[in-house]
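Just one protein chain is left out here, and the rest sit where they should.
For subunit A:
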Amino acid sequence: MRVGIVVFPGSNCDRDLEVAFRAAGADVTMIWHKETSLPKGLDMIGVPGGFSFGDYLRCGAIAAQSPICRAVVDHAKAGGYVLGVCNGFQILTETGLLPGALLRNANLKYICKTIPLTVENTDSAYTSGYSQGEQVMFPIAHHDGNYTADADTVARLEGDGRVAFRYADNPNGSTADIAGIFSQNRRVLGMMPHPERAADAKHGGTDGQALFRAVVGAMQHA
């Protein structure tokens, strides 16, 4: 199972994502943002967290226009898997692969802490390793994590079971406590909390391991 992780200037979680995928058994290739095409044979793309292009203009807006993102969008549209975490989630909404947008946190504060999430839907390659309604502890570290979408979009996400994770105690004002959402085919997942920072006991938690194991396992059996 081969994963490509995009490296943008300013991203600081690309290696964390690499380590988490490797620990789950994936082969990982790092891809510079100026590349115009993806290496052949990738099963999935990771869009990491951090501060791509210094969060200038809007978080993720400049990264979303980088050459490699056109290839990432094509990969997703062809049915490929894409995981976007934190700034990666912001980038995926900016590309239009996922609906909605991430606004400044409602309390205007940067929040960095480990918080409880509820697994809302286990019917995906990412979340099949959890049980429905299970509570997991993932770290968050963001200033612009306030998920917003119009009422129709939220109703569609809810109706189609596309809310992947919900905050147990909403830290940032997100609509409907949404912490992560799937694409229509559930192969693209965008989420503000960091599963890759909860994938090693030495980092204080292992609740994220099940996500990486599940998705790597799903690819290997595909």
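The rule is simple: a contact is a pair of C-beta atoms (placed from the backbone, for glycine too) under 8 Å apart; a residue touches a chain by one contact, two chains touch by 3 or more; residues count from 1.
We adopt the following convention: contacts and distances are computed from a predicted model.
Colleague: Choose one: "Carbohydrate ABC transporter permease", "3-isopropylmalate dehydratase small subunit", "Phosphate:Na+ symporter" or "Phosphoribosylformylglycinamidine synthase subunit PurS". The correct choice is the protein name in UniProt for the chain not shown.
Modeller: Result for the unshown chain: "Phosphoribosylformylglycinamidine synthase subunit PurS".
Colleague: I'm checking contacts with the chain that's been left out. Which of A:L103, A:A176 or A:M219 qualifies?
Modeller: The missing chain is touched by A:L103.
Colleague: From the list A:Q65, A:T118, A:N170 or A:T206, which touches the chain that is not on show?
Modeller: A:Q65
Colleague: Go through subunit A and note every residue touching the omitted chain.
Modeller: 57-58, 61-62, 65, 93-94, 99-101, 103-108, 146, 148-149, 173
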